[in-house]
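Note that one protein chain of the assembly has been removed; the remaining protein chains are unaltered in position.
We call the chains A, B and C, going by the order they appear; numbering starts again at 1 in every chain.
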Amino acid sequence: MKLSSDARGVYVIAPTPFHPDGRIDESSIDRMTDFFVESGVDGITVLGQLGEAPKMTHRESVGIVSRVARRVKVPIIVGVSAPGFAPMRELTQDAMEAGAAGVMIAPPNTLRTDDSIVAYYKQASEAIGADVPFVIQDYPLTFSVQMTPAVIRRIAQDNPSCVMLKHEDWPGLEKISQLRTWEREGAMRHLAILIGNNALFLDFEMERGADGANTGYAYPEMLVQLVKLIKSGERAAAHDLFDRHLPLLRYEQQPGMLGLAVRKYILKRRGAIASDAQRKPGIRLSKEAIAEIEFLIARLERNS
Amino acid sequence: MKLSSDARGVYVIAPTPFHPDGRIDESSIDRMTDFFVESGVDGITVLGQLGEAPKMTHRESVGIVSRVARRVKVPIIVGVSAPGFAPMRELTQDAMEAGAAGVMIAPPNTLRTDDSIVAYYKQASEAIGADVPFVIQDYPLTFSVQMTPAVIRRIAQDNPSCVMLKHEDWPGLEKISQLRTWEREGAMRHLAILIGNNALFLDFEMERGADGANTGYAYPEMLVQLVKLIKSGERAAAHDLFDRHLPLLRYEQQPGMLGLAVRKYILKRRGAIASDAQRKPGIRLSKEAIAEIEFLIARLERNS
Amino acid sequence: MKLSSDARGVYVIAPTPFHPDGRIDESSIDRMTDFFVESGVDGITVLGQLGEAPKMTHRESVGIVSRVARRVKVPIIVGVSAPGFAPMRELTQDAMEAGAAGVMIAPPNTLRTDDSIVAYYKQASEAIGADVPFVIQDYPLTFSVQMTPAVIRRIAQDNPSCVMLKHEDWPGLEKISQLRTWEREGAMRHLAILIGNNALFLDFEMERGADGANTGYAYPEMLVQLVKLIKSGERAAAHDLFDRHLPLLRYEQQPGMLGLAVRKYILKRRGAIASDAQRKPGIRLSKEAIAEIEFLIARLERNS
Partner (left out) sequence: MKLSSDARGVYVIAPTPFHPDGRIDESSIDRMTDFFVESGVDGITVLGQLGEAPKMTHRESVGIVSRVARRVKVPIIVGVSAPGFAPMRELTQDAMEAGAAGVMIAPPNTLRTDDSIVAYYKQASEAIGADVPFVIQDYPLTFSVQMTPAVIRRIAQDNPSCVMLKHEDWPGLEKISQLRTWEREGAMRHLAILIGNNALFLDFEMERGADGANTGYAYPEMLVQLVKLIKSGERAAAHDLFDRHLPLLRYEQQPGMLGLAVRKYILKRRGAIASDAQRKPGIRLSKEAIAEIEFLIARLERNS
C-alpha cells in the first residue's frame, strides 16, 4: 500500500540499533519495531538523519527496510536522500520492492535559490520514478536550505507523487498556516503535513493544521495521545500532556548526535533496544548528562 | 565600576523600544529599565542582537547607553560587535564614557579556523583597549562560528581584559563542564559564564557551573529567582519554577525576529514598554501567534 | 549629477590608502584619484569591500567621499552596505550631500530565499530614499547570496531607483546573456551592467552585453582600453591586450585581503599611493609573493 496525502497521525522516526561494536543489531530492530507498534504509531520512518542513514551501506539499508517491513502492517517511509540520483534511485527501487510505502528526500545543502530547489525535486522525482510517493523534508536547521511556502507549493504542483511535507522549519507555525490557507482557498492541493523538529511545537502545530508528527521522541505514545486529544478537541488535556513532557522533550531535541544519544539512552532504558551505541562518528553521554536524563525521567514519572 | 570575572546573577538582555514609526522610544527605555531593576536583575546588556543593535546609528547607540546608565546603578554591558575595528573602538569609547561597565563582542560569521577566532579576539581587544573588560559571545546558531572550549581558553589566556563568556552554544552543557573542570584543575583562569539562548537550558546550565544568565526572557524575575534557588540548593523548587515557564519560554526562544516579537509583545502587555514595534526589517505577530501567546500566559498565570 | 542606467565604461573600485599606522592617508587619496582620472576612468567607486569599507567609522567614510568628490568631475559611487538600514541611510544621506552620484548595496549574507532578497532591496531603497540611485552588488563568492536573473529583474521592477548591476557572479556569463535577452524582448528595463570579480572574464563579459567594468585592477588603463576596443569592434586586439595582463590579473584576483595586498603593492609601485598598508585585520605580502608580483610585472612590461 502506497503512501498518500491522506496520511495522518504519528509516523515515528526510527533510530537504527547497533551493537556496541557498530554492527547493526537486528534483534533490536524487531524489538523496537514491536515497541513502536504497541505505542500506537500509524507509520514508521526508517533511515532518516537520526536513523544514522548516511552511515549505512546500500546493502545494510535495504536489509533494515526489509526487516521492518516484514514485521509490521503500518506504512513504512524510507529516507533515500543521497548526494546523487543514481544511488537515490537504487535505494528507492530496492526499498519499494522490500515493502516501503514511500520515500523521504531532503535537499542537498548547496541549494540556494527557489528555482534550484524546485528543479532538484523535479529531477529527484523523475529519478526515482513518478509512481513512487515521496515526502519533502524541510529542515533548514540541519540542511541549510530555506523553502518558502511558495516553493513547497511549486514542488507539489510539479510532482503529483509528492504526498507529504515533513515540516521542521523553525520558526515554522506561520508556514503551516500559509499552506493550509492556500489549500482552503483552492490555491494548492492537499499535502499531508507531519511535523518534526522533535515535536518541540507539536501542540500548536497540530492546531495550525498539521496532520500529525513524523518525529522520534522516546515516548512515542505521548505523541500518539497528543495527536488524538487535539483531533478530538480536548485542548487543555493535550497541552497538559505536552507540558509534562516538555522538559525532557526539550532535552532530547538538542541538535545532532547528542539528541540521538539521549533518545537511544531512553529507548534502551525502556527496553526497546539493547544498546544505545551509535556508529562512528558518534557521541557518548557523559555521566552528568545521564544524571540529568534520569532526573527528568523521574520528574516525568512522578507527574504522570 | 568595571565588569569583572566575579560577575554573577542575571544580566538581562534589553530590547530597544521603538515607536511604531521606528523612532527610539526614550520614555519606554526608562520604564523598561525600571522594570528590569524591579525584577531584581544584577546587570543589563544593551545593544545585543535582540536589542536590534545593527539597526542603530552610532549616535543612537550612544544615546541608549547614556540613558540607561544614568538611570541605574547596576552594571551595563554594551554590545559593540561591528564589521570592523574602527567603529567597534568608537562605540566602545563612547559607551565606556557614558557609563558602561564593559562590552560584548561576537565573532564575524566568516571565521572558520581556531587560529582565526583567537586572532580576531586579540585584535579586537587591542582595538578597544586593554583596559576595557569584554565578554565573548559564543552563539553558533546565529553567528555560524564554532568555538571549542580550547579556543575559549586561548582567548582568556591571551586577553586579561576578557572577563565573561556569554554561553549560548547548543548543545552546550558539556562545554560548561569542560571549562569548569579546567578551572578546577588550575588549567584555566576563572571567567564568569552567563548563559543565553533564551535560557532554554538554564536549569541544568546553572548546575553545570554557570554563574547566571545573560538573556532576555520577558519574565526576568523568573530568571532571577531560578538562579537564587539553584545557588541556595533548592533544586526541586528551581525545576518546578523552570518547568512552569518552559512552554512559554520555548515559544519565545524561536530564532530571529520572531522570538523578539514575542518578547516585546509580552513586555508591552506587562507595561514595560509602550509599543512592541521592531525597526525594519522586522516581524509582526499574526493573530494566531498572539492567541497562542495569550493562551500560554493564561496557563502560566493559572499554574503560578 | 546622479547615476543613471546609461552609465558605461570603467568605474574603478578605489582602495582606501592608509598610513602604516592605520590612519587614512589623505594626500594619497588625492594622488590616487588623480591617477585614476589620468587612466581614463569614467567613474570611481569608493568604500567597496576592497576599499576596506567596514573598517571605517562613519565620519571617516564621509570624509573619504568628500575628498574624492571635491577633486574629480566623474561620478562617484559609494558603498553603503551595512548590517542595518539606519546606518545605511545615514551614510547615504551624508555621501549624497558630499557629492556622490549614487550608492552600492550588497545583500547581507543571511538571505536565503528569492523573496527575502527582493524584500531586502525594497526596504533598502525605501530606507535611503527613492531619489537615490543605487547599484546592486551581486557577488555570491563573498556574500554567499545567490541572485537568479529573475530576482535581479524583480528588484529592477520594484525599484525605479535601481540603475546598475555590479555583476560579479562566477560563473556568470549566462546571467548577462539572460538579462540582455529579456531587455531585447521588452521583458525587462535596461540596467547598466558593469562587471567586477577583478575583471577575470571582462573580455567575454563585454561581448555578452556588459557596459563596462566596476572593478579595481591595478592597471585601470588596461580596463579602459579593453572596453573601448570591444566597443569599437576590435576583438582580436582586445583579447591580445587582455591576455597579456591575464597572468598578473589572475594573481591579483586572489580572494580576500590577499588580492587587495597585491593591488595596493602595485599601486604603490606605480606611485598612486604612498603605502600599501591595510587596516587591521590585514595581510602582509611575503617576500615570495613580492618576488612573484615583480616577476609578473617584468613579463608584462616586456610583452607590452
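By our rule, a residue touches a chain if its C-beta (ideal position, glycine included) is under 8 Å from a C-beta of that chain, and two chains touch if they have at least 3 such contacts.
This structure is a prediction, so every number in the text was calculated from the model and none was measured.
**Student:** Of the residues C:37, C:72, C:119 or C:246, which one touches the chain left out of the display?
**Tutor:** Of these options, the touching residue for the absent chain is C:246.
**Student:** Out of A:60, A:158, A:183 or A:288, which touches the unshown chain?
**Tutor:** Candidates A:60, A:158, A:183 or A:288; residue touching the omitted chain: A:60.
**Student:** Could you list which residues of chain C touch the chain missing from the display?
**Tutor:** These residues touch the chain not displayed: 170-171, 173-174, 177, 200-201, 203-204, 207-208, 239, 242-243, 246-247, 250-251, 254-256, 258-259, 286, 288-289, 292, 299.
**Student:** Pick out the residues on chain B that sit against the missing chain.
**Tutor:** Looking at chain B, the ones touching the missing chain are residues 112-116, 140, 145-148, 150-151.
**Student:** If the hidden chain were put back, which residues of chain A would touch it?
**Tutor:** These residues of chain A touch the chain that is not shown: 52, 54-58, 60, 82-87, 90, 109, 119-120, 123, 126-127, 279-281.
By definition in this document, only the chains that are shown with their structure count from here on.
**Student:** What whole-number Å value describes the gap between the mean CA coordinates of chain A and chain C?
**Tutor:** 47
**Student:** Roughly how far is chain A from chain B, going centre to centre by Cα mean, in whole Å?
**Tutor:** Centre-to-centre distance between chain A and chain B: 33 Å.
**Student:** Would you mind listing the residues of chain C that make contact with two or more other chains?
**Tutor:** Expected reply: no residues.
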